[in-house]
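The complex appears here without one of its protein chains, the remainder shown in place.
Going in written order, the chains are labelled A, B, C and D, and every chain counts its residues from 1.
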Amino acid sequence: MSINDFLAILPVLVVLVTGVLVMVADVFLPEGRKGIAALLSGLGLAAGLGAALAAVPSTGTAFAGMVVADGFSLFLDALFAAVGLVGIGLAYDYFKRMRLQRGEYYTLLLFSIGGMMLMGHANDLVMFFLALELLSIPLYILSGFFRARLASQEAALKYFLLGAFSSGFVLYGIAMVFGGTASINLEGIVAAVRDGSANLTFLLVGAALLVVGFAFKVSAVPFHAWTPDVYEGAPSPLTGFMSSATKAAGFAALIRLLLVVFPALGENLAPVVSGLAALTMIAGNLIALVQTNIKRLLAYSSIAHAGYLLIGLVAVNSSAAGDAVAAMLFYLVGYAIANLGAWSVVVAAEQAEGRGLELEDYSGLGRKYPWLGVAMLVFMLSFIGVPLTLGFWGKLYLFRVALESGLFGLAVIGIAASLVSAYYYLRVVVYMFFRDGEGVARRDVWLNLIAIGSAAAVVLMALVPGDLLQVAAQAVLRVP
Amino acid sequence: MLQEYLPLLIIFLIALLVGIIAMLLGYLFGPKRPTRRKSAPYESGMVPYGPGRRRMSVRFYLIAVLFILFDIEVIFVISWATVVRQVGVPGLIAMAIFLGLLEVAHLYAWKKGALEWE
Amino acid sequence: MPLSYYLILSAIMFLIGILGVLLRRNPLIMFMSLELMFNAANLAFVAFAAYHQALSGQLFVFFVMTVAAAEVAVGLALMVAIFRTRHTIDVDELSMLQG
Amino acid sequence: MSIGVMLVYGLLGLIVVITALGMLTSRNAVYSALFLVLNFATVAVLYMTLGAPFIALAQVSVYAGAIMVLFLFVIMLLGAEHITQRSTGRGHRVLSVLVAVALLAEAVIYILFRGAGVEMAALPSLPPDFASPAAIGQLLFSQFLLPFEITAVILLSAVIGAIYLTRRERQAAARTAAAEQPAEKPVEEPAEKTPIY
Partner (left out) sequence: MNLSNNPLLWVTFLPLAGALLVALLPDARRSWIRWTAMAAALATFAASLWLLAGFDPSSGQMQMVIQVPWLRVAGISIDFALGVDGITLLMVLLTAFLVPLAMLSAWSGVRERVKGFMILFLLLETGLIGVFLALDLVLFYIFWEFTLVPMYFLIGLWGYSRRIYAALKFFIFTMFGSLLMLLAIIFMGLQAGTFNYTDLLAQRELFAGAQLWLFFAFALAFAIKVPMFPLHTWLPDAHVEAPTAGSVILAGIMLKMGAYGFLRYNLPLFPEATLRAAPWLAGLAVVGILYGAATAFAQKDAKRLVAYSSVSHLGFVMLGIFALTQQSVAGGVLQMVNHGLSTGALFLVVGMLYERRHTRDMAAYGGIWKVVPVLGALMLAVVLSSAALPGTNGFVGEFTILLGSFGAPALGTPWFAGLATVGVILAAVYLLHLYERLFLGPLTHEENRQMPDLNLREVLILVPILVMVFWIGLYPQPFLDLINPSVETLLQSVLPAAVAMH
């Protein structure tokens, strides 16, 4: 154990320690001053972000092989910290408005972010499992953060039951992988596969169960049933955070795991993942068509985007694996920015007691609040993948990877799905701009900042996406 | 391996048997003349009303769950205790961090009044 | 006993756990089924640990147990909270859980 | 292997399966919990046979002891021991079960037949100090140090969650009575109105 071990996961440690500090501070903070907890959390995340950006990717492992600090994990660290910062911005005014400004929210949020970061670093199946739980358990609690709002609690319970169900699959999968390779460390697993001592039957069963388990987390169809209900019931700022970050964490785990097992089991597993991708894109987009509640619509939208990302995951099983990972990272960033922005609009438009969440309530909102409206337009276009948004580059990159690895069918399905998605995303625009209505939105400085900032980022980064592409391409995984 | 625990099993079975036999004897040879009054629950001679079981207060739950969360650490403390010499100071520090985190939880519970009965 | 004895037992437990989650509507029993699934995994871990003579499998079980305790605390707390708001925890009456 | 030992193993296996099924099928949640306790205890015996006495101990004291008691406790607390089981004739539900059963059956068959040569052999006998608390401690404080600390954070969040979710803050409410008063009220309203805190 040396200082290097701690440095390797410094961003994680910073975030977790801040979480504990916020908790202690919160205990002593008087009722009206909980904003300090938000501030402290923001500082901690900023420090974590800085640590992640300053860190140099290493090729070795730390903590006796438990974690790595490769470019991939540091990239995700930065992503999670940034998403967390925005998540706090979303939450601050919202909970003040809802009279639920509590320090616990920020502590748990930080713990969850720590778990997500750890997921990116994990190099041992026990770390995957613990990171999964560390990110999930706080989210279960936060989903039910409205203690007196039944919808919130029921969402939390549903999330909890299905989340634990998926953990069960992950766990059994890990047991099978352990049975097949006599190791829970990725290095050991790879070594066992290489020298032929691995029992591929167990390994296959285990890998399949792991895929199923994490498919729950990224809400791939048919393991998506929890998503719309939880997204609808949970506090909106949390949903915004969750839909951006949890997905990334789930994919981080899937990428690292599949990169390890694909060499041995590619021909068995790749078709399964392909099937998931196709189903997710089709079902997610089709069901989104009939949604009338903005939170549910965005929930299905997030399912659909998981489908596009799954294409990249299939492509990990090809010679273009490096590009596939970079494309997924790029897509995740683009999606996270647009998604957080869209949720900031939702938070701004949400009224007390959960009103203001139907599409009808958005009538005329775009004309009344042109900045908010234009921002939402940008996000919707980015979701569709119209050029001059980050979403376009993301899709371009993903489809390029798909074609490169010969996944023509999936690419065509993805194209068709994008077309379908144009319909429901544009419906939001239709309501906001083409209809008259009495919609009102909150003019909060943080929310406006997030909405406009995200929109600007989506457009400006789309003009010069080269740098982000470069960074994503350099965020390579350490292959054990 | 199993042989080592055979005595345990035998004791367990004997205990089970004794209980069953005792109940069986009572059931077979005891007098049974049930009336309505007799099979009603005993409430100090009062006429019973309402359901037999009352719900307990949530406070019990809170205390119980806190007990379990703090109880879990026993597993780790025992493992540490057996190797306390081998793992030395680094082990001590690790354990201190672990317990420190749980102490923060304790602080939270305490300050939030979760341990008060009211 | 052969490894397969334990593995089959574990698979059966896992299966029954899945069935419980999918079939039962009472969240408490769903939750117990989840615990059964966790235990099935633990049994498999311990069996494989013995088979491979690798202790890491056994250590995993301790972490699973700890995490399970944490999940139990949160899950039961959620149910208690819902019950206090609603005075029922029948899943069929939970509007959100209607699929 | 002697017939007697075979019988004992068979009995243990039978108990595991029957108690699991009992948990699944009991109408009364209390019985389900009790079946599960028995199941866990039996699994603890299996742990013993696999050379994992420490885990067996933890299983009995933590799982079967503490956690299941907590379950029973909540059942009593909520008065929800008699929850009627309704018919679940939903199509997709049945389908999902069928898929699950098929998958698992396949897995079992796979394990039974495909990998037969290896797994039908008896487990190797373990060195006597294989899973002693000391051995486990050594491993815990070397290789598994980070997971160990992470576990504390998980427990920490669970404590926060349990307290936050179940506790009404009376003192806090009293202090900011004016602010919280209107917010407390709608709690009693029907859920369709989705009261806000």
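Assume a contact is a pair of C-beta atoms (placed from the backbone, for glycine too) under 8 Å apart; a residue touches a chain by one contact, two chains touch by 3 or more.
Keep in mind the model is a prediction, meaning the values are calculated, not measured.
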For this session: Please provide the labels of all shown chains that the missing chain touches.
Result: A
Seminar exercise, completed: Touch assignment to the omitted chain, from A:77, A:232, A:323 or A:350, lands on A:323
For this session: Kindly state which of the options A:202, A:335 or A:399 is in contact with the chain not pictured.
Result: A:399
Problem set entry | Among A:411, A:428 or A:477, residue touching the chain not depicted | A:411
For this session: Using the definition of touch stated at the top, determine which of A:381, A:447 or A:477 touches the missing chain.
Result: A:381
Problem set entry | Contact footprint on chain A, counting only the chain that is left out | 323, 326-327, 367, 381, 384, 386-388, 392-393, 396-397, 399-401, 403-404, 411-412, 415-416, 418-419, 422-423, 426, 430, 433-434, 464-466, 469, 473
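Note that in this section only the chains that are shown with their structure count from here on.
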For this session: Could you quickly compare A-B and B-D and let me know which has more C-beta contacts?
Result: B-D
Exercise. What whole-Å value do you get for the distance between chain B and chain D if each is reduced to the mean of its CA atoms?
Worked result: 16
Problem set entry | Sequence positions of chain B contacting 2 or more other chains | 58, 61, 65, 68-69, 71-72, 75-76, 79, 90, 101, 104, 108, 112
For this session: Scan chain C for residues touching two or more other chains and write them down.
Result: 7, 14, 17-18, 31, 42, 47, 49, 51, 56, 59, 62-63, 65-67, 69-74, 76-81, 84-86, 95, 99
Exercise. So what shape is it, when you link every pair of chains that touch: line, ring, star, complete or other?
Worked result: complete
Problem set entry | Interfacial residue positions of chain C with respect to chain D in the complex | 1-9, 11-20, 22-26, 28-29, 31-33, 35-36, 39, 42-43, 46-47, 49-51, 53, 55-56, 58-59, 61-63, 65-74, 76-81, 83-86, 88-90, 92, 95, 99
Exercise. Of all residues in chain A, which touch chain C in the complex?
Worked result: 125-126, 129-130, 133, 137, 140-141, 144, 147-148, 150-151, 153-158, 160-161, 164-165, 167-168, 171-172, 174-176, 178-179, 182-185, 225, 229, 232-233
For this session: Give every residue of chain D touching chain A within the complex, in rising order.
Result: 107, 110-111, 114-115, 118, 142-147, 150-151, 153-154, 156-158, 160-161, 164-165, 172, 175-176, 179-180, 183-184, 186-187, 191, 193-197
